[in-house]
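Before I ask anything, here is the structure I am working with.
Yeah, one chain of the complex is gone here, protein chain that is, but the others are all in their spots.
Let's turn to subunit A:
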Amino acid sequence: MKFKFAFITFCKVKYIQILSRNIGGKVPTTPVNTLEKYQNKKVVVDKNTLNLLERLSLVKCDTTKGTKVLEDSIAFADKILHINTDNVEPLYSVLEEENLHLRTDKVTQGNCQKDILKNASITEDDYFVAPPGNIPLQDIKAEEICELTK
């Protein structure tokens, strides 16, 4: 008899728990199916593109690891390319409906040469100093890359 009572109480408690779960029933019970779609083909970035990116980025030391991360980033981005965006305008700024102010074309700041030069590592006679220009970046050869990564 006691067991039966315990069993019924247990069932009731369970039932109440299930009911209370249903109150929060607006919170989903299963994860959503993602709209992302993995492309099956492997992303490979060729040597020419890598050289171009290195010149554009002005960042040296393109290593195997770096290439792998780049290819992964592209694969990650490729998952959304299949979604239809016909007749959708790009959204460049979330303030596109606001009027943003333009200040009047008047000089309001100045006389701060010292401040501006203060953070430069090398200056000469109130100028920033740069090495010779118009020399393209040297190609980094494979051996050098190995050296750099060591």
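Rule of thumb we're sticking to: a residue touches a chain if its C-beta (ideal position, glycine included) is under 8 Å from a C-beta of that chain, and two chains touch if they have at least 3 such contacts; residues count from 1.
One rule holds for everything that comes next: contacts and distances are computed from a predicted model.
Undergrad: The complex lacks one chain in this depiction; which UniProt name from "Glutamyl-tRNA(Gln) amidotransferase subunit A, mitochondrial", "Elongin-C", "Probable vacuolar protein sorting-associated protein 16 homolog" or "UV-damaged DNA-binding protein rad7" does that chain carry?
TA: Record says "Glutamyl-tRNA(Gln) amidotransferase subunit A, mitochondrial".
Undergrad: Name, in rising order, the residues on subunit A that touch the hidden chain in the full complex.
TA: Against the missing chain, subunit A presents residues 20-21, 23-24, 26-36, 45, 49, 52-54, 56-62, 65-66, 69-70, 72-74, 76-77, 79-81, 83, 85, 88-95, 98-103, 112, 115-116, 118-122, 128-138.
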